[in-house]
Structures are given as C-alpha cells and as structure tokens.
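What follows is a structure written as structure tokens; I'll ask about it next.
A protein chain is absent from this complex, but the other protein chains hold their places.
Naming follows writing order (A, B and C), and every chain is counted from residue 1.
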Amino acid sequence: MKVRVQLFAAAKELLGQDSVTVEVREPATLGDVRVAVEAAAPALARTIAHSLWALGAQYATEETPVTGECEVALIPPVSGG
Amino acid sequence: MKVRVQLFAAAKELLGQDSVTVEVREPATLGDVRVAVEAAAPALARTIAHSLWALGAQYATEETPVTGECEVALIPPVSGG
Amino acid sequence: MIQLTEHTIETERLLERVRNRAAGAVVLFLGTTREVTAGRQTVSLHYEAYREMAEKHLAELEADARRRWALLECEIIHRLGEVPPAEASVAIAVSSPHRAEAFAAGQWLIDSLKRDVPIWKREQWADGNREWVHPGLAEAPTPSCNVDEAVGEITSER
Partner (left out) sequence: MIQLTEHTIETERLLERVRNRAAGAVVLFLGTTREVTAGRQTVSLHYEAYREMAEKHLAELEADARRRWALLECEIIHRLGEVPPAEASVAIAVSSPHRAEAFAAGQWLIDSLKRDVPIWKREQWADGNREWVHPGLAEAPTPSCNVDEAVGEITSER
C-alpha cells in the first residue's frame, strides 16, 4: 500500500516538498514506514533519527499499525513558543 | 517632646482621625512612643499588638531612637495586591 | 517604574512599555477584585496606602528584582480608591531574555508586595458591611457594623 508522510520545517526544506509517499507491505507499522522513508529519501536520515512520528495527528510509537488511510507525519524537534 | 503618629486603615477608622499626637520624654525610642499611644488611645491596643512601626517611611524596630522631627507611622497588617 | 494611581490600570500601555527587542518573554500579573470571597459578595474593594512609604518600598522591590534577575523592564502599578469586580488593583509587568526570569521575578514581586508594602484594602460587602482587611488580626470582639454607603467612618476587623 502507499503511505503519504507529511513533512515540516527542515525536513520539508531538505526535500523541497511537503510530503513523501512510500510503498509498504501490509500489515505495516510506523517503523516500516520509517524504513521506507529512509530508503526513499536518504537526505532525511539525520533528521529522522531525531524526530518523532504522528499518526492521525497524534504522537505514536513505531510499533503502531498503519493503514493506507492514515495521516502520517514526521515531527522533527519542535521549537514553537 | 511631641510625636505625631500617622494612622491608616482600621486604626484610622477606630480613632476617627488620621493621626494621634503623644508626648514622650527625650531621649525616646519607638517603644516609648508605642506605650504613649496605647495610653492615649486604648481602643488601638489590639491593632497595635499586631502592627509594625515605620520611622521616616521605613519599617523600624521599637529600639529605634525617635526625635520630634521624625515621621512616625503605625502599620497594621498590610493587604494590598 | 513604579506607580500609585487612582485610575484604571491601562494594561495595553503597560505592555507597550515592557516590550523590548532584547526580550524573549513578558509576564504580566493582574490582581483583580473577586466578587465572591468565602461565600460573601463583594461590591468593590477600596485601597488606601501610606503613599510615601509605599512608593519608596515599591521602588526598592523593583531595584531588588532587577538585581536578582536579568530583567529588561519592570513595572509595578497599584491602584488606590475603589476597584470594582474584575478590575485590576495591581499590575506587575516584567520582560527578560528568557521566560524563567520573567515568571520568577513576577511571582516574587507580587508575593513581596502583598507581604510588605503599606497598602490596605477594605471590603465593601453586598450586605452593607465594610471591613478593613488586616491578615493575622484575630476576629473582632465586636460584631461588624452595618453602615450606609455614604458613611464609612466605622469599620470592623477581620
């Protein structure tokens, strides 16, 4: 299945696009998505190492199952406020 | 010498006046002034027991010497803010 | 800057004065008149100060706060006279490069002000009673006097 991962801040600028879509085999977890993104966009490796993941607009662990309808996002270290 | 003691809040209202002037023998301390005020205005006894004193617009102990030119004030427990 | 005033505290102008290009944080504290205290309804609070001493003491608090924390601006305003519900009797505004100092200084300033500065408030209760607030003074041995709004010479203690 295809999973679209939203990108923000430095991750978005590193890739020059606000999302990256990867192919993962079902059943998949956020960890599988991570591996696929690292393969598709090696430039993001360092950022990913320091980032969290969100599923359905909430922080989620890499064990969390992912379906094709899920809203997935890479959350680099935040700096609001 | 005569010493004028400024009164505020409940102390002022209890006496119906914003100061009380007492006679003390020189050399005098704030403690002597206190004794003289208690004698002149027995209605203030309870308030005085819970109050501080100010000399020249600063908190001062009862051992502090007082002269006739001093600005003396009775400071009941404060409640600003 | 410190100020005692008989007028409404203008918070927008106060915030303008503490804004600073070197600041990362601004903390504003407002002490406001609470309508209900321990189940009793307050019509307004009336504040009185020993002005000369209060101004001196507030200026010392500002100087102390500036010594203790890296503040860029520090303003303390206390209103005197009548203060109706929801209006501010006191405003403390500080700015600093980082937020920890601004919060710490703001809390310390209001705590110190309430503990030490010679300002007093009188509750005007909805039932017609008035009383000066003198924390620590034991309950008055005489009952509080019911007075007309127009009078106001007589009071009771807490």
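Note that contacts are C-beta pairs under 8 Å (C-beta built on N, C-alpha and C of every residue); 3 or more make two chains touch, one makes a residue touch a chain.
Keep in mind that what you see is a predicted model, and the values were worked out from it rather than measured.
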Contact list for the unshown chain, restricted to visible chains: A, C
Chain not shown, touching residues in chain C: 11-12, 15, 19-36, 85-86, 88, 95, 97, 99, 102-103, 106-107, 110
Chain not shown, touching residues in chain A: 6, 8-10, 13-14, 16, 46-47, 50, 54, 57-59, 71, 73, 75-81
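We adopt the following convention: only the chains that are shown with their structure count from here on.
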Distance from the mean Cα position of chain C to that of chain A, given in whole angstrom: 51
Approximate Å spacing (C-alpha centroids) for the pair chain A, chain B: 73
Chain centre separation (chain B, chain C; CA means) in Å: 24
Multi-partner residues of chain B (at least 2 other chains): none
Where chain C touches two or more other chains, by residue: none
